[in-house]
Structure formats: C-alpha cells, structure tokens
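Every protein chain except one is present and positioned as in the full complex.
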Amino acid sequence: MFSGASNFVNGVDKTFFIILGISFFFLIGITFTMIFFVLKYNRKKKIAAVQLKDNTWLEITWTLVPLALVMGMFYYGYMAFIPTRYPPKDAMEVKVIARMWKWSFEYKGGKQSDSLVLPVNKAVKLNLESMDVIHGFFIPSFRLKEDVVPGKHNYTWCIPEEIGQYEIMCSSYCGVRHSYMEGQVVVVSEDDFNKWLAALPDKSKETKSEGFKILQNNGCMGCHSIDGSKIVGPSFKGLYGSTVELVADDGTKKITADSTYIKESIFLPDKEIVAGYQKGIMKSYDNILKKEDVSKIIEYLKTIK
Amino acid sequence: MENELIHKEETRDDTAAKLGMWIFIFTELLLFGGLFIVYSVFRTQYSREFHQAALELNVTIGAFNTIVLLISSMTIAMALTALQKNNKKLSLRLIGITILMAFVFLVNKYFEWGAKFHHGIYPGSELMMKFEHGHLLYFSLYFFMTGLHALHIIAGMVLLSVIFFRIKKGIIHSEKYVFLENGALYWHLVDLIWIFLFPLLYLIT
Amino acid sequence: MINATTTMESVSYLDHKGKYKGIFAWIFATDHKRIALLYLYAISTFFVIGAILGLLMRLELISPGQTIMTAQTYNGIFTVHGIMMIFMVVIPGLSAIFGNFFLPILIGAKDVAFPRLNLFSWYIFITGSILAVLSQFLRSGPPDTGWTFYAPYSTATGTNVIFATTAAFVLGFSSILTGLNFIVTIHRMRAPKMKFFSMPLFPWSIYATAWIQVLATPIIAITLLMLIAERLFKIGFFDPAYGGDPILFQHMFWIYSHPAVYIMILPAMGVITEIIPTFCQRKVYGYKAIAMSSLAIAGVGYLVWGHHMFTSGMSETARWVFSLLTFIVAIPSAVKVFNWLATMYKGSIDLKPPLLYALSFIFLFSIGGLTGLVLGSLATNIQVHDTSFVVAHFHYIVFGGMGFGFFAALHYWFPKIYGRMYNFRRANIAWGILFVGFNLLYFPLFIIGMQGMPRRYYDYLPQFQTGHVISTIGGIILIIGLFLMIRNLVLGARKGAKAPANPWNGSTLEWQIVSPPPQENFDEDPLIKNNPYDYE
Partner (left out) sequence: MSENATHITEYKTLGIVLVTLLFFTLITIVVTSFDLAVWNVVLALVIAGTKGFLVVTYFMHIKYESLLLKILVGMVFFLFALILVITFIDYAYR
C-alpha cells in the first residue's frame, strides 16, 4: 500500500490513515479498559460489586460521538471516491479486454497489446469489457479496482504519475487459473509512448484462419496452448491425428484424435477425459458453438503440427 | 410419549399456531418478492419487449383463472365460518368446492402451458434461444413465476385434502379448527400472489 | 448418572426414559435439549472438517506455486470450506444449539412452541448437509465457484453446482423453520410474569436473529432456485448471453447473505451479554440499549447489502447510499461494546475460562468491526475489496466473533448441559494457544491485503510470502489449540467432577434449576425477577 503511482493515491491513503488512526485509538482504548478493569476489580480483592443505575446521557453520548466519527469517515471516503468516477473529457481511451485468463488492451485504431503501456501524467479512461465471466481489474499501486462484468460497460480512469512498471491482478474469482491472470502496466514518458504505439504491430489486419478466431473468441486458449505447453487442458499442437489415452468410467482406452473425437470433446467434455487431466473444468459448448464453427476449428487444428 | 401428548393437550395454543402460520406466509411472500424484484428490474430494462411478449398471452384464460381463484378463496373462508358455526356438512362441501376450483385452475394452466409448448415456447427450447433478450426473459419469468405458483396450488390442494378428511373424521371440529384456519390462510396466500401475477404478466401490455 | 433415582425430583433430560431406546431416544426426541445436543454434535463435526480444509488451504499457500495440491483442488476446497462453514456451521451454530437449549429455559418455558417442527428442522439440516457433502463426490467433480456462486461463472462451470446450491436451499429451510419456532416461542411461551423487557438478553438477540432468518432466507432460496433453473433450462436471468444481468444475481445474493452475517454474530453478542454480568456480578449496564441495538442491527442490516458490490459497477448513487447505511449499522455494535465495558466497571470480576473467551471476543470483534469501517468507506474499499484484507476482516468477525462467542457459550453453559465440569487450567492453556494462533493466522492477511494480495488466489507474487508463512504457522497453532480445547471438553463431559446447579453464581433462570436440567425444565414455577440480572 505504501507505494503509489496515480492521482488517486493521496485521497485513498489519507482516508486509510484517518480510519485506521481512529480505529487504533478505539481498539487500544477498549483493550486497555478491559485489562484495567480485570486487574482493578478482580474478585481476588474481595470487594463486593457495586450496582450502578443506567445513565441515559452517557448512553446518548456514546451513541452520538461514534456516529459523528463514522459520518466523518464516510465524508472522507466519499470525497476521495467521487473523482475516481468522473474522467476528464479529453482522456485517452483504452479498451481493457478480460477473458479467462488473460488481459489484453486495445488502443485507438484497434491495435492490441498484452501489457498496458501508458504515458505519464496523462489521463486515461479504461473501458472494461469481459468476454466470459466476471473479472476484477485491479492495480494495487494505482489504488484502482473495478469489476469487469460481461454484458455491462464498466469503466475506470486514472492519471499515472510515476514512470515504472506495476502489477495488474484479477480480483474477482474467475476459475482455475484465476491467480495467474496477471498483467503489467508500464508507465513511460509521452515520447516513448508514442514511439511504442507506432511500433505496435496491428494484429487486427493480420489474416488469421477463422478457426483460430473462434478459438480465441471463446476463450479456448486460456486452457489449451497452441505451442505444446501444458496449461489446464491438453495442448492443441499436433493434436489432430495423434494417439490419445482416454479415461472414462469403464477404464482407459487409446484412440486416434479425429474429427469425431474433437466434436465430442467440445460438446461432451466430461464423457471421457485425457489421462492426466481433471474432470469438470471444461463446460460443454453445446448451444454455444455451431456445427460450422466446430468444422472450422478442426480445419485450423489440422494446420498446427 | 403418552405423557407428552397430555402435556401438548395442556399447552394447546391456537394463537401460537396461527402466528407460526403467518410467519410462514411471510417467508412465502418474500420468496415471490424476490421474483418480483427480478421482474421489475427486467421490466424497466426491456419494457418494450415485455410489452410485445405479453400480447402473446391469452387474457381470457388468465381472467378466468383469476375468477376461479377468487371464488375458491371465498369458499374456503366460508368453510371456516361454517365450521365455526358447527355446520360440518356445509364446511366439507365448501372445502370440496375449493379443491375442485383448484383443479379447474390447474387444468386451465395445463392447456395454457400446453399451447405454448406446442408452439415451441418452453424454457431452454430452441425457439426461445433465438428470441430477443427481452422476449426470452419475459417468457422465462412467465414460466418460472406461474410454475412456482402452480406448485403452491398443488401443495394447497394436498393440504386442503388432508383437512377435508380430518374434518370428516372429527379431528378438526367446531371447537378446534385452527388447522382449517391455517389451511385457509395458506390458500388465501396462493390467491394473493395470483392477484399480483395476473396484471403483471397478462395485462400490462 | 447411571443410578439416577426415579423419585419425584428431577430425572435429568439425559437419563429420561421415553418411548424409544438407545439412539432412537435421541433421533426421535422432541425435547429441545436433546435436539440441541443433536445439533451440537453434527455442527461440531462439520466445524472440525471445515477447519481441516482451511488448514489444507493454508499449507498450500505457504509457498508460491504448487505446494500440496492442484489449482482445481484448491478452488474446490475453498468452495466447500465456505459452504460448510457458512451454511452448516456458523448460520445454524449458536441459535440452533444454544438457542434451542437455553431459549426456553431462559424465558421459563417447558419447550419450544412446536417441538416436532423443531426435530423436523434438524432432519432438514442433516439432509441439506448430506447433499452438500455428496456434491463433493459426484461425477462432474466438486463445485469450484466459491460459496458466493457468482453468475455467470456458476452458470458456466462444468462442476457440480446444482447439488451444492440445492444443499444451500435445503439448509435455508431448516434455518427458516428454526427461526419461526423461536419467534413464536418468545411471543407465546414466556412464563406468565415475564414481560418482554424482563427477558434476559440472549433471548432478545435470538429474537432479532430469528426475524432475519425468517425474512431474509426466502430471498436466497428463490435466487438459488433461479440459478438452478438457469443451469438446467438456460432461463437467462443472470447470463448476459441471454440478456440477463450478473449484477442482479449479486444484489439478490447479498440481500440475504449480508443479513446472514448478523444471523451469525447477533447470538454471539447475546452470549457475551449473558457471561459478562455473571462473572462481574453486576447488573447489565444499559439493558434497554443492548436489547434495542439487537433489533437495530437486524433492521438496518437489511439495507446495507450493496457494500459487497462497491466495485461491481453499481451506480454512484447506490454506492454512497450503501456506504452511508453501512456506517450507520456500525453504531449499534459500538453501543454494545461500550455497555459491556460499563458492566465490568466496579464489578467483582472472576477471570474464569468463559469470561476469558468473552473478553477475547470483545477484542477480536472490535478488530473485525473497526476494519469493517475501512471496507465500508468508498475510497479505501477500492483498494481492499476482494483482497485478503476482506478474508481477515471476515474471519475476525465470524471466527473471532461468532467462533469465540461459541466457545464462550460452550464453556459457560457446559456444566448446565452435562452436569459436569471441565478442567479450568487446561481450558486456560487451550484458550491461550487458540488466541495466539488466531491472531497469527489472520492479522498478516490484513497487511498483505492492503498491499494488494487478492483473495481466492492459489498462487501469489513472492513479496507476499512472509505474510503467508506467518499466517500458515498461525493456522497450525490454531488447530493445536482447537484440539486441546475439544479434548478438554470431551474429558470433562465424560469424567469431569459433578457440577453444582449454579457454579458461576449466575442470576438468570437456567441457574435456578438442577444440572443437567430435568425433562420438563422446571419442576415448580420459576421465580421471575423484574430485571433478570438482579444481583442485589
């Protein structure tokens, strides 16, 4: 918490200190009073208990004083919070795309990047879009957090104030690789930013096969790599035509991965599981993918050997 | 156990039983209340689609069912009055009519749902998946709300049948009628919910 | 105990001979005290299982990367830990065990209003629990949604969500029926001379709790039903692919689940309010203020659910309204703490194990409550929402609060329940280990949470490791303390010295009857005082 790099850090940290300060005061007060009473009025001293009458004024005081204090806390929290909701009109806009389990960032003109590069001291508005489930866009060093909700246009904004590299994390639980859904914010000078943006390859113009796009849009790459590495599910690389060992309820068997196998794996993922992997992680894409989509996927899989 | 029975007889407390039933009714009201929250949220978001989708429901069937339920609500209230006045025969008859009305309601519902199913409109159907969002949500709400309500009708029928036979056997009688009173309360609840479901689903077009 | 005479005076409820023998005398019992013990044994079992699952998670987190389990297993474990601890331990915990046992006695009644319904709710509870456990072993694998079942993850995941939600649904029923029973009991079964304002304060807190159980649980019931229908039929309420709204699910979920936190903590506050006057021999300070603050917490507690959703993208207006209401709900809790302290003032304080637990409750609950202010404030919430700060805050409230309140109740009423006493020295040692372990376990999580350690993380950045290591060591110490405490109590129940009727010189009704209480609680009409805590 004690390193900060955006325009919200001051307000948020001030609220932290006010609330934590008052809290410590009360905690220490309560604890010491308790210990003091236990020592002073201990039964071992054989002093009889004194019965006291309720004092209405005392009751009212210790209701109203905390009330005033928490209203103060509310006020500071409110004042530090409100600016986080109103980005300036001229802020640069970046689209944050969250999918299981990867962040990507789309700049003006459709250029996409895996890390969020920002110019220092310039306001940026981040439009949050989710492709699948709820994610949480969280940059601790910026005191910035907003959920990325599918079907809902959430946003947040900030002005990065220190050049450097900071962590982006996913704060809202999103499945098996939730804790690996991390990214980087890189804050650079404005010149460096312009150079970087100009050099960023425009992937949207590249012609990728349709099958690849379908896989990407449905978040398949979160679990299945195309370079042979094992993530959550088996890799796609060299899958088509290879021999796969399957575990079902009635023992294991070996089959060749053909189109029928791939179709079944997409529509009935829990029927048979590749040896060494877990059941219940993949949902069925029945009703989500059309038959044509699946054929396109198979065509694409044939190409990555 | 025998001891216990005597002990229970001693502490028989009709007010407690009634209070318990009312608290149970509160929970039922809030159960449907949750659905009404969902309904109102989607209605404000998709008011145009709800408008159009509601036109596809048959107001006549809905209105008929409303009348059926209102009458049954009165007959069960009268059954209680009859029993309190020690007119067992009339009370039994009135409960019989109430159960019959409930049955008529369900038959009606069966035909209404059946017609929808026949057109391929049912939860999860291929046709419904192709609907626009507001349209789909309207029908999902329609099936969910009326379905849950129909389950309550069935539960009410079972409860009233039990009461019917208990009155016949003389377990419930003019001095000890709190069971009938509670059964009637439950039946009025079912009616009460329908009073709100009817305009929300059938009329606001 | 075995040679209990059958003379007029008091056959204890433990020895009472009814129609059934052996285990059937328990599982068919309609006596509120026996049902309370049925709950006690079931809930304790679930608590121990839940605690072990918690320890497994801590062990996994002792180092970054895979330590003892895969990510999917970890997700399954924190889900079942949550479902078990929330729905099967802390929500029924105090009200079903001690509410059942002592509510009727404290108001001078012979039983609850509907004894058979009471037994029936125990059966529903067990059915729900079995379903929850079954969900772990069925074919598609343990649910991995977290206990919050957030859509659309819960509508999409391939794991066994339907069983788990059905379990929560069934458990909710049990909770409703128990609450209903208690409300009617308090309204209709009080001893003739006992007015509402001469009831002890534990019944007051149970009363407030029962209203929450009755009026909030239906909302979660319908929400879970919709979630199940969503998975089965794609009705689309919560899935944006069909026009639904995931935020609506969160609203519906927290409309219940926030008040549910008060279902957990209010009875614990009631227990503390019983223990402090007894061990200080003082009339409770501000009786009416404490009674009314229970109702205030229950009432305002309905209206603050949105503070779980400050970062979900709610409207700004909703965010500040919920923040304001959240700060207001802190006041009645503060009032209670001040009244407890004032009750100790000029008392004659006897630091026996129950009071030790009660005072540590006040300490831990204060930490939990005060960190709640950090979470309730909009600006700071942005930083700590969904981090381990929340985990720590929640456990300080629910384990430090409800858990220690539960242990306090157990040590306080133990001699009344079993008619035997546990060993004080061992109880004190177990308390010390528990207390140290607890703080070591959860305090570091506040710090790494503020630094940005998200919750429900299986793996983490290396800078958080120190905090996690301390926390895991705390977890191990806590489990040792827990084991020592349970062992001491079990030994006490089986071989402890016979306890007198009123070992603590308490003033409320349960101490006026023999230990353990007779079948019908009161052999003669109890003496009702105007103020239940009258020591003069």
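Each chain carries a letter (A, B and C) given by its place in the written order, and its residues are counted from 1.
We adopt the following convention: a residue touches a chain if its C-beta (ideal position, glycine included) is under 8 Å from a C-beta of that chain, and two chains touch if they have at least 3 such contacts.
This is a predicted model, so every value here is computed, not measured.
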| item | value |
| --- | --- |
| Chains on display which the left-out chain touches in the complete complex | B, C |
| Of C:Ala25, C:Ala241, C:Ala318 or C:Ile429, the one touching the omitted chain in the full complex | C:Ala318 |
| Selected residue (touches chain absent from view) among B:Val59, B:Ala155 or B:Ile171 | B:Val59 |
| Options B:Ile61, B:Met74 or B:Leu159, residue touching the unrepresented chain | B:Met74 |
| Where the unshown chain meets chain B, residue by residue | 14-15, 18-19, 22-23, 26, 29-30, 33, 36-37, 40-41, 44-45, 59, 63, 66-67, 70-71, 73-74, 77-78, 80-81, 84-85, 184-185, 188, 191-192, 195-196, 198-200, 203-205 |
| Missing-partner contacts on chain C, residue numbers | 187, 215, 247, 251, 255, 302-303, 306, 314-318, 321 |
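Note that only the chains that are shown with their structure count from here on.
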| item | value |
| --- | --- |
| Between chain C and chain A, distance of the C-alpha-averaged centres to the nearest whole Å | 30 |
| Chain B and chain C: spacing of chain centres that average the CA atoms, whole Å | 35 |
| Centre distance in Å when chain A and chain B are each reduced to the mean of their C-alpha atoms | 44 |
| Multi-chain contact residues (two or more partners), chain A | 287 |
| Set of chain C residues in contact with two or more other chains | 234, 243-245 |
| Residues of chain A touching chain C in the complex | 1, 8, 11-12, 15-16, 19-20, 22-23, 26-27, 30-31, 33-34, 37-38, 41-43, 47-52, 54, 58-59, 62-63, 66-67, 70-71, 73-74, 76-82, 84-85, 132-134, 136, 138, 140-141, 143-147, 149-152, 154, 167, 169-180, 249, 269-270, 278-284, 287 |
| Residue ranges of chain C touching chain B (in the complex, touch as defined) | 18-19, 30, 110, 113-114, 117, 176, 180-181, 183-184, 187-189, 214-219, 221-223, 225-226, 229, 232-237, 242-245, 248, 251-252, 255, 520 |
| Of chain C, residues touching chain A in the complex | 70-72, 75, 139-142, 144-146, 150, 152-153, 156-160, 234, 240-241, 243-247, 280-283, 285-289, 311-313, 316, 319-320, 323-324, 327-328, 330-331, 334-335, 337-339, 341-342, 344-351, 359, 362-363, 366-367, 370-371, 373-374, 376-383, 385-387, 450-452, 454-461, 535-536 |
